[in-house]
Each structure stands twice: as structure tokens, then as C-alpha cells.
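Removed from the display is one protein chain of the complex; every other protein chain stays in position.
For chain A:
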Amino acid sequence: MPKSVEKDFVFNFSSRGLSSRLTVPVTIPLRSSAAEFEVKDFASVEKKDAEHAFPKVYHTLIHSPALETLLNLEHIYALSMENLTQQRDRDLRRLEEKHQLEMEEALQHVGENFKDDDINVLAQRHFDNMQMVEAKWAKELSELREEQKREYHDWVHRVYEDTQTASTPPYVNRMRNVTTALPAAEDEERQVQLSRLEESFTIHLGAQMKTTHNLRLLCTHVMDLCRHKPHTVGGIVVPQPQRLQTAMSLYSNSLCGLILLVDNRLNSYTGIKREFAAVCEQSTDFHFPDLAQQLSAVETALTQASTVRASRQQQQQQETDSSSVHSSGSNSSGSSENQDKSMGARLHTGDFYLTKHSNLSEVHVVFHLVVDENVRTGDITSRHPAILSIRNIIRLCFRYDIQTLTIPLLLTHEMTEEMTIPWCLKRAELLFKCVKGFMIEMATYSSLVSRTIQFLVPRGMSEEMFAQISNMLPGIFRLSNPLVVKST
């Protein structure tokens, strides 16, 4: 078989009246006079353009007087969604209670009216019931979601067309009236809920050329950054201000990212993943597919990843094999191949997958970083896969304009007994230093944009420890010149 090279020849002829773009993957046998060309047309350009129009339309509207209307609409949709999910939760809880009662009663009368088999049948029936009701709700929810989404898209397009033609669209005044009609806020509503411990720093990075960045040390639960808190004015639920911020920057060049630590199973059944899924479900995401769909896309990409990983491992194996004078023989290669196949698209420690959201409180992009138990208990070094992955995530942030990134400083979302003060300090130091190094590295060739890194520590950390960690920060990062005000 002749050795050949392949590469896409891509032309864009939009300038010369020929509007089509062409990609020509060329296969050319090397050093041979005859060349073969495979040709493929890029046909689906048109369809994609329509799909890509929505971000632009939305971005224009959200930066126009239609902003309020848009947000209110989203808010109303969110409320009805929340309503429905609450109903579902109530319904399921009731069903569960009912089942429990039945089961208890049945168990009390085992041997009298019921045999063991009957118990099994009852359990099976309960399970089926539960599934049916869940499925029913899921269907209802997804229908509502789809409907909202469709309506919303239509509405956005329509309003956009209106703004392009009419000078002062009528809805502006209408919605203005609605907002001004809100009652005055009550005193308790004016109180800011201070559940967070927070400290901010401005730092300089770089030896000669300095870039300014912001660091924030934050003590709160990770879901608080995602969940919309109920926000009322005079008893009426109104959208949170954060929502505005998130919506306005969604298609901009300043995104917000969050690293969420997960286990190596790609689902949303347990622990923090379940909580996160629940938060996502609270309202409809009008811009991105829902979480389940995004996860299935991740799964497809993971198979790709696993082939790359396998081939790389093989290469490494070969390299070590050839260097170690073939001591192990051939049986090892066979078993490893089997292993690779069985592993399929599994997640490993240090892998991450990414989901995008428009309906979370302070976050657009969530990096789900896979960690194992070791991270929580043992000591790790800067070569640990999770740290390497944080580097890749930061690189991604620099590349794709994610200006704010939240990193769990201790690489865990919970405070536990084993986490002693020295352990916490050591972990914090490691993360601080690594992140500093990564940021310096990434800033080398990129522009001088300043970024914000939020270091998140779990809720339940003592104020004393928080202070200790915050004191550590100026020793590791160079704070920008303090402005000293002199009295004379």
C-alpha cells in the first residue's frame, strides 16, 4: 500500500461571487506522478447559518430596551417550570409515602394474609408504579420545556424583527408599566443574605510585563453559584439580578466557568451530580440542550477520547517494551487490549466533561472534573491528573474567553473530619501555586486581559481557617501596588 498524506484543502470563495465553501480532502500518494483527489462538498452551510443566527439575535436584544421584557418572560417561564417540578416532587413524595405505608402494613401481616411472594409482587408493583409516574412527569416536563423553548424562540425572533422595523415597539412601554407597578420592597427583603465568607485580591502576574487579575476567596456551597435563590420584592417573586448578568454575557466574550468535582460515572443519579441536575431542571434552558442530552453528547465524544487514549497507551507500551528488552513477552499485550475494550468510554480521574447552561445563577460553563477518593484523603502532587486537568481547563478558559473561573480550592465540596488544618493549608498552597504557574504560562502569548479566579472552599469551614488561607494568598501572589493615602 502506497504511503499517502491527507489534508483538507479549504477554500472560501465568498469574495468572488461563488458563495460556496469547499473542503477538499486530498489523498496523494507520495512521490508518484499520478494524484488522486477525493472531493466532498460542504452542503449544509445554509442550515447552520439559521441556527447560528439565534445567538446574534438574542445578544442584540438583551443589549436593547427589550432586555426587561426578555428577562421577565424568562422569569415567568421559570416560575411555571418550577411550579410543575414542585408538583412533581409532591406527587412523587406522596406516592412514596403511600407505598411505604402499604409495605409496612404488608410486612406486619407476613405469614397471615401475605406470603413472601406477595411481598415481592407488591414491591414490584410499587416499583412499576413509581416508574410510570416518574415517566409521566418526565414527559410532561419535557413537553413543557419544548413548548416554552419554541415559544421563546419564536418570540425572540419576532421581537427582533419588530425592533428592526418599528422605532418604538409597544411592548417596551407595556413592560415598563409592569415593572414600575411593583410594590416597594419590605425591610427584610432589603437585607442581603450574607451566607458567604468572601475576600478579594487584585494581583499582578509576570516579571516584566505585568497583567492584573482578580482573585476571590469564597466560602459557600458550590450549588449556591448555580441555584437561583428566590428573590422577592414586596412579596412578589422577581428575577434575581445575577440572572441579568448571566444573560447579558452569555454570547459575549466574558463567560463564567465553574469546576464541579464529580465521580467517574457519567449520569446524574447520586450526590452532587443529582443536586446539580435538579438545579438545572428548575427552569428551561432556552439556549442549550438539556443536561441529559448534553451528557449523551459527551458520551459520544468519550469514545473518541478513549481511542486516543488507548493508542497513546499502546505507543507508550511499545516504547517501554522496546527499551526493556521484551522481558514480559506477548501475553501482556493481549490482556491489555481486552481491558481497553471493556473500559470503553469510561471516565478516568482527571478527565473532564463540559456542559453549557443559560439558566444558572452565576455560571455559563460547568467543567465536570472527575476525581476519586484519593484526592479527598491522600496527598497529591502537582503532577496529579486532576491538577493537570485544571491546567487544561485554564487553558481552555484563556482560549475561549471564560473570564471568571471558580476552582474548588481543596478539591472537595464537603468538609469532613479527616480534613485537618495542616492538610487544608497544604492543599490550598498547592492549588494556589499551581494556578499561579498555569496563569503565567497561559498569559505568555495571549493578550493582556485581566481575569478573575474564584477559589471556593466548602461551607462549614471555620472562620479561623478561612482567615489563615486568606493570609497565605498575599505570600504566593504578588498583590498590586497598594494605594497609600497620606494625611500630609
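Note that contacts are C-beta pairs under 8 Å (C-beta built on N, C-alpha and C of every residue); 3 or more make two chains touch, one makes a residue touch a chain; residues count from 1.
Criterion: contacts and distances are computed from a predicted model.
Engineer: If you had to name the missing chain as UniProt does, which of "Peptidase S26 domain-containing protein", "E2 ubiquitin-conjugating enzyme", "M-phase phosphoprotein 6" or "TBC domain-containing protein kinase-like protein" would it be?
Structural biologist: "TBC domain-containing protein kinase-like protein"
Engineer: Kindly state which of the options A:Leu388, A:Leu425 or A:Met472 is in contact with the chain not pictured.
Structural biologist: The missing chain is touched by A:Leu388.
Engineer: Given the contact definition stated above, which residue among A:Arg158, A:Arg312 or A:Lys433 touches the chain not shown here?
Structural biologist: That would be A:Arg312, which touches the missing chain.
Engineer: Of A:Tyr77, A:Tyr160 or A:Tyr251, which one is in contact with the hidden chain?
Structural biologist: A:Tyr251
Engineer: In terms of residues, what is the contact footprint of the unshown chain on chain A?
Structural biologist: Residues 5, 7-12, 14-16, 21-22, 24, 26, 28, 30, 33-35, 37, 39, 45, 48, 52, 55, 59, 204, 206-210, 250-253, 255, 294, 297-298, 300-302, 304-305, 308-309, 312, 348, 350-356, 364-365, 385, 388-389, 392-393, 395-396, 399-402, 441, 443-445, 447, 478, 480-482, 484, 486 of chain A touch the chain that is not shown.
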